[in-house]
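Encoded as structure tokens, the structure appears first; notes follow it.
What you see is the complex with one protein chain gone and the rest in place.
Here is subunit A:
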Amino acid sequence: MRLTRKTDQAAVSNKAVLGLNRRQFLKSASLATGGIAAASMLGAGMMRKAEAKDIPHDTPTETKRTICSHCSVGCGIYAEVQNGVWTGQEPAFDHPFNAGGHCAKGAALREHGHGEKRLKYPMKLEGGKWKRLSWDQAIEEVGQQALDIRKESGPDSIFFMGSAKFSNEQAYMYRKFAAMWGTNNVDHSARICHSTTVAGVANTWGYGAQTNSFNDIRNAKAMMFIGSNPCEAHPVAMQHILEGKERGAKIIVVDPRFTRTAAKSDEFVHIRPGTDIPFIYGLLWHIFENGWEDQTFIDQRVYGMERIREEVKKYPPAEVANIVGASEEQMYRVAKLLAETKPGTIVWCMGGTQHHVGNANTRAYCILQLALGNMGVSGGGTNIFRGHDNVQGATDFGLLFDTLPGYYGLKTGSWKHWCNVWDLDYEWVKSRFDQEPRLGQDPMTSTGIPCSRWHDGVLEDKSKIAQKDNIHMAFFWGQSVNTETRGREVREALNKMKTVVVVDPFPTMAGVMHERTDGVYLLPAATQFETYGSVSASNRSLQWRSQVIEPLFESKPDHVIMYKLAKKWGFEKEFCKHIQVNGDEPLIEDMTREYNKGMWTIGYTGQSPERLKMHQENWGTFDIQSLEAPGGPAKGETYGLPWPCWGTPEMKHPGTQILYRTGREVKYGGGNFRARYGVEHNGNNILAEGSYSKGSEIKDGYPEFTDKMLKQLGWWDDLTAEEKVAAEGKNWKTDISGGIQRVAIDHGCIPYGNAKARCIVWNFPDDIPLHREPLYTPRRDLVAKYPTYEDRMVARLPTLYKTIQDQDFSKGFPLIITTGRLVEYEGGGEETRSNPWLAELQQEMFIEINPADAADRGIRDGDDVFVHSPEGAKITVKAMVIPRVVPGECFMPYHFAGVFEGKSLEKNYPEGTVPYVIGEAANTVMTYGYDVVTQMQETKVSLCQVSKA
């Protein structure tokens, strides 16, 4: 529909005209693309299946309850199935998260049942041609090549890229799978999503997850979004946010761009990308100056605020205005609003995390909430929105290069705990690993290679990496490599490896962006609608999904593919020791039961399959305000039993909706900050003082529970005889009977102890957050005062900081470039760009540029432009001239791929799998830069130049 006819006018006006928005602009700029895509839509798929339109209306309908597989809000869906075909989708008005609502992606979910562009069967690239394989042959070849590489280069030469699209059960099994192969080179997109949050926040107060829930935002009186744009990234969260606003809450949006969320705000603060810490310190300056901090809360529950108070003195208003760009008046206004309007919540996403100081950014946000005393209350908290539907779960299950499931770490004790759960001999598991220390690091107990830098594991001089040899083969199991920066190196690494294996419903970039003619395998994985299992939403609730349809074409569920490979590699017996296997399919409920026996640290122990299915069947009994069931079979429980759901399923813990909430009994989901770092630091007590959860028998801080502590407290005899046997010599994390947890909770105590949150994280390179200018900064005048780190080894890889920052690129590349999301697409975009209902809405890759910068360059709206990277790459995209970005700053969405530096990759795809929309990947021109703790990549600030193409 055209409200105004102006196909040609778009190119003559630099101003978006009334009624012409981003999408219409791009569509009019790209009628040709639409035409091509439409034509390719008509080309029949290789294997036609029954479609909805072939099925008469009166065919009996089965309704399945499932969960959207896009973002982490976790929207419920009623999927209607007739004759095995997904023919309808109905709103789940009774679902406690979304009440029937969906964004563009959720409302287009049924397209997953079409899968026109999916991989249809296993394939391999041979002599430049895609050749069809049988599953048996594919597993045999892939498996054998891995074994050959293992023999020559050791187990660490295989990289296991995992997925945030796995169910919890599959994520758990994949981590176990990598462990049994004998490597910690396993990771997934959480690395480039919220790894800095997990590290920074967990090190502040115990757990690195969203502390409250989407629903609880309804109860906030103030909300500050920093580097978060839920209108595009978590649209259904806006249902709760706008409800809160309509009840009177004030919304502050802090972002380099005037986002769609900013359009709903009361106050929009522009900050220069990469200045989050000075921004937060700028607020704290006013808070401390005016005595607006919550001193009682700080005295009882916070350690090290005095250090922060000292540091903040270095950030007076004028200095903050100079670094950040926000006015002194505005900073005061925002600080005052936050101080006077409580409870208030802070929401952050990738805008905060994807920086080389990401871990410190997340700690700074926490410190602000601690100073305001906004933690552990309804309407407060740090509502950290995760990205993918199960990135929370995949993180929890340790699909990470530095932990085992449940954040147990990689120390020998952690390995022994999991061997105990798996009922396997520790020595056998150990024997699977490389036994030699490499550059002083023991491969089994040291951090592996991160998702963000597997290509450096391939390309770096092997004498400089802390493992036996380079990576020679990688499984890209549900991950798009166009989400990784430094596109040229990614391509070079794909070219160089001996074998590339893609396991995915779609070919993805790992399958097509290389320049190989051989040695690439594509194994078709099924989506989550073709299997079943649990998924953890951002708010830590677990939701059970039912299977909607049978796997499409020849695709197989991920856990089946893992089992087949385990069999080829000869460890399928150990892999599924206590898991029933039907044919080649391990039983999903048994996986849940197995992790229930091991995930004590974060309370993934009470959520048995039976309890989760009961919640699934009773969506409508949970209240949308409180998430609790006032009656019905789940009476008193919180929807999805958000972790920690303590103890065994029989204990019937209701789950913990709001973390660290002292106003509630632990048995009803209350708690306090975790005692994770001992009881004292530099002679200071770091346990809580005079603060404890409601009903606690210990009316003060206390350390984490162990067998010895139970004995000292005289509570040992509360354990049953069997529990005593299991608990002897163990603690709350390793007692697999759950007895220690049960007894602690019976006495009103939380198993992990009661400590203060810490502002000082003494085990990190910066023990308090410090501003450091981005590696690629236009503010050369600030580099001397706020320098980055010295180059250093992080985990297994040498990592550059100073070497890069020392070079001045600001003359040739004067524009700051940042990246982000569009509502229609998700992640690397292969799946969503293959969905015609979505693809039609975003047909062109573009860059947002301010009218001033565009005029300086003779660029008009809709022009083709080059974006040049200081590292050499150059992409061709459309210019969107818009005041959403300020002069000197540009923005690109990162979901596009299929064009590489001006050249289409279309011919590299297997027939019939080219997505409806392709475009240049933003990350081709995004540059070097990694968080010093977690190896998060810096995608939110770099430099570029834009010129007319």
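The definition used in the following text is that a contact is a pair of C-beta atoms (placed from the backbone, for glycine too) under 8 Å apart; a residue touches a chain by one contact, two chains touch by 3 or more; residues count from 1.
The definition used in the following text is that contacts and distances are computed from a predicted model.
**Student:** The complex lacks one chain in this depiction; which UniProt name from "ABC transporter permease subunit", "Formate dehydrogenase FDH3 subunit beta", "NADH-quinone oxidoreductase subunit L" or "TerD family protein" does that chain carry?
**Tutor:** Going by its UniProt entry, the chain not pictured is "Formate dehydrogenase FDH3 subunit beta".
**Student:** Which one, A:108, A:125, A:323 or A:481, makes contact with the chain that was left out?
**Tutor:** Result: among the candidates, A:108 touches the missing chain.
**Student:** For the chain left off this view, which of A:882, A:899, A:926 or A:946 is in contact with it?
**Tutor:** If we include the chain that is not displayed, A:882 is the one touching it.
**Student:** Specify the residue from the set A:85, A:138, A:262 or A:688 that touches the hidden chain.
**Tutor:** That would be A:262, which touches the missing chain.
**Student:** In the full complex, which bits of subunit A touch the chain not displayed? Write them out.
**Tutor:** Residues in contact with the chain left out: 1-3, 16, 18-24, 34-35, 37-38, 41, 52-53, 56-58, 89-91, 98-111, 231-232, 235-236, 238-239, 242, 245-246, 253, 258, 260-270, 327, 330, 333, 823-824, 836-838, 840-841, 848, 882-885.
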